[in-house]
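One protein chain omitted, others in place.
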Amino acid sequence: MIETRDIWFSYGDREVLKGLNFMARQSEVTVVMGKNGAGKTTLLLHLNGLLRPKKGEVRLNGVRVSYDKRALFELRKKVALVFQNPDDQIIAPTVWEEVAFGPANAGLNLENAKRALKLVGLEGYEERLCSQLSGGEKKRLSIADAIAMDPDFVVMDEPTAGLDQPGFDSIVELILMLRELGKGVVIATHDLELATKVGDRFYYLDAGRVVYEGESIDYRLAKRLGIRGFAGMIMIASTTDTSVEQIVNFNGDSEHEILEKTLKAVLKAYRGESVLLKTGEGFIEGIRRILEGLK
Amino acid sequence: MTESLESVQMNSKKVMGPKARVWLVLLSLPLILLDTQSQLIALTLFSLLSLHASRYYLRLLLAPAVFILFSTTVILFTIEGKEIASLYFLKITDKSVEVAQSTLLRCFSAFSAFCYLVLTTTLPEFVNLIRVGFLREIMLLSYRAIQVLLEEAESLKISAEARLGFLGLRRWVKTTALIGHMMFLRSFERVEKFEMAKEARCYSGIFPSARSEGGGKILAVMIFLAIFSGLFI
Partner (left out) sequence: MHIMEGFLPAEWCAFWYALAIPVLIYGAWKTKKEIERDPKAKSLLAVSLGFIFVLSALKLPSVTGSCSHPTGTGVAVVLFGPSVTAFLSSIALLYQALLLAHGGLTTLGANTVSMGIVGPFFGFIAYKALKKFNLTAAFFSAAAVADFMTYVVTSLQLALAFPASPGMEGVMFSAIRFLGIFAVTQIPLAIIEAFIAVLLLRSIRTYSPEVISA
């Protein structure tokens, strides 16, 4: 278990984390969400000891992390970090040098590196130059970097940013596999689809504080916090949220209009656009009327 | 240009392992400088190897064209000896023809060996022969920096090109300086990122070597001996 207790952090005099409590367990996927600049990346950097809180503490398995060299070494062996931009993380020119970097420095068997490459599907890429990899392959390589450390926790910053559908799917699969292997996975993401697919626990941050913590996603909160990624889903939102534009009015529209608008919404969602279908008490009644109308 | 040569290096047909390749070329070059017969043998063998490696060889051959043209012209018209032809005040002599000939032969022979190395061998494969730890690490890190910086420079260039930033010499100079400055700033960020990336993975002074398969040693030795035998013909 890795946790932070009331941590405060500032870059210069800009307060970024304000008394943040966070916890992630092994064999679970913990998702951190929140607006741009909410402090997600800053939090993740604390988990691996790259940043040190100005106040408060980070605990690994209940033991407070002291920031001497040895302790940091141990922490980084247990908690591996995957940067948002693989080009920021990859420091060696070839795939093998890159993936072996962590284990070699941590004094681990290089078999780990081999296994990690296999796990992310980059077996046989050892002698390739990193600059010649595609975006998705680079991403998987940067994850292999982390796995090669054989850590208890893998912390990923926006693992699906900029990936296409197959790329996205492979990351989801990887995350679930890591959970299967008993690793704790922590991800920061704006991607609601990813969050719903893999998340066991959710944190919403806003301006350096946790504003929601729980085992399910609260869509309204997500929307208010500016989380993107309603793509491909029809969201059923409650009528009490007046900020949502009403596209179907089951009380006012004719059957024909309702049917057309609903179909349009479904089509839009099918194409991957974000769609909000607003419904109220009249929903079931409306659907019934549509179905009757179809007969 | 690096971009394409880098991918050529990845995809070319190599015939032998990186170690054999690098040593073969490094040991052959001195012989090529020394002996005419060795030059002929090497020119034949390395041209074949290079052509087999990649068609890109033909483009590499054009790269030093201006240098060769200018330098050989000077040699041809400058070195004194018995005059055999003349053009206004410029004369070609028996000696100058001889020197130009031998220089060109040496040059093309050595260049073919050099090209074989360049076409088949990636920089890390070469660097891995260096045993001095800090030098190796700096070279591998800087190569990685080059990969990233070039990619960024490339997109900046495209972005400038799209907004007509290279139209005319004046603007070309200005835009190039601008991109240079961007590269400078990015370089500084890159230092920070390298440090973080190293630290995040328990950096303790080790930079692992690339795995490179051996192989082709016998072939390399045979080619070397063929070139070596030139000394005795």
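Observations, loosely collected:
Chains: A and B, in written order; residue numbering restarts at 1 for each.
What we mean here is this: a residue touches a chain if its C-beta (ideal position, glycine included) is under 8 Å from a C-beta of that chain, and two chains touch if they have at least 3 such contacts.
Just so you know, these numbers come straight off a predicted model, no measurement behind them.
Taking every chain of the complex into account, the absent chain touches B. Only one of B:M10, B:L150, B:I206 or B:L219 touches the absent chain when the whole complex is considered: B:L150.
Only one residue in the set B:I179, B:A200 or B:A220 touches the chain that does not appear here, and it is B:I179.
For chain B, the list of residues touching the undisplayed chain reads 1-2, 5-6, 25-26, 29-30, 32-34, 60, 62-68, 70-71, 73-75, 77-80, 99, 103, 106-111, 114-115, 117-118, 121, 123, 126, 132, 134-135, 137-139, 141-146, 149-150, 153, 157, 169, 173-174, 176-181, 183-185, 187-188, 190-191, 194-195, 198.
In this text, only the chains that are shown with their structure count from here on.
Mean C-alpha positions place chain A and chain B at a centre distance of 44 Å. On the side of chain B, the complex with chain A involves touching residues 6-7, 9-10, 122-124, 140-141, 143-144, 147-148, 150-151, 193-194, 196-212. Remark: chain A residues 48, 50, 73, 76-77, 80-81, 83, 87-94, 96-97, 100-102, 104-107, 110, 126-132, 145, 149 touch chain B in the complex.
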